[in-house]
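Before we start, here is the structure in question, set down as structure tokens.
Of the protein chains in this complex, all but one are displayed in their positions.
Chain IDs A and B follow the sequence of writing; residue 1 opens each chain.
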């Protein structure tokens, strides 16, 4: 199916082929009343984790950037499925959480999560795309992923 | 008091005696409009932390599994208190967050959190029990706990 979000994502070359299925016994999204909760997303591409390792010692800057993009892409395509299923016309980005698998010396979390925040604003525009967020450094993530991102979105219409 | 959840929990041998009181100055749950937020739950039994240590080096597989079950059990009994207090008849599981105290080499988070997710689905059924979730590895938790789990639930009726 095609909707306002899938059209926008494809126009930005954010391709659905990257979307991952759930790793385990949970749903990619849950809608309750006007809130959409998206599960933690990893940098999967074609159902495989594309990057693994610590972001400040084992991955290049470019690989880290791609990891943030892929995780955000998966977040957006899961959101697109929610939009399709419930015939949603307009979304407000509410909250993003970024978890970075890094060493204890890493301190550049905010700059890296901006690759995700900037993309959300590009997709939804400043008014609907702007959001609150938190970002933390963690010592491990599922399957050795460098990045995990989850989010909460609101149904405006 | 007895309600649909306490009956189900007792039928699954999930015993209330395991429920922990709050460690500090916070509430085990807060209800706001149709949302129920449950505070982070540790593997307490009889008001004592039953397991402590890193899940991949200091605890056996069985101890880790029991830690996930106990934390989930405490989550469910706190939810039961909310149900009792506000005479709730039906719950939707919305979101689960799992925090695992582990080394940086651990990467099996998803499989372990399934012990919690599977239990929620067993208790509430597939429709109401399925949920979104995120899981991360952290370097420490309160009192050296191996596991912490919190959750958001919705009131359907």
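Note that in this section a residue touches a chain if its C-beta (ideal position, glycine included) is under 8 Å from a C-beta of that chain, and two chains touch if they have at least 3 such contacts.
Given the structure is predicted, the values throughout are model-derived calculations rather than measurements.
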{"item": "Residue ranges of chain B at the interface with the undisplayed chain", "value": "23-30, 32-33, 35, 37-40, 54, 97, 99, 101, 138-144, 148, 150"}
{"item": "For chain A, the residues touching the chain missing from this view", "value": "34-35, 92-96, 100, 102-111, 113-114, 117-118, 121, 130-139, 152, 154"}
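The rule is simple: only the chains that are shown with their structure count from here on.
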{"item": "Mean-CA-position distance for chain B and chain A (Å)", "value": "25"}
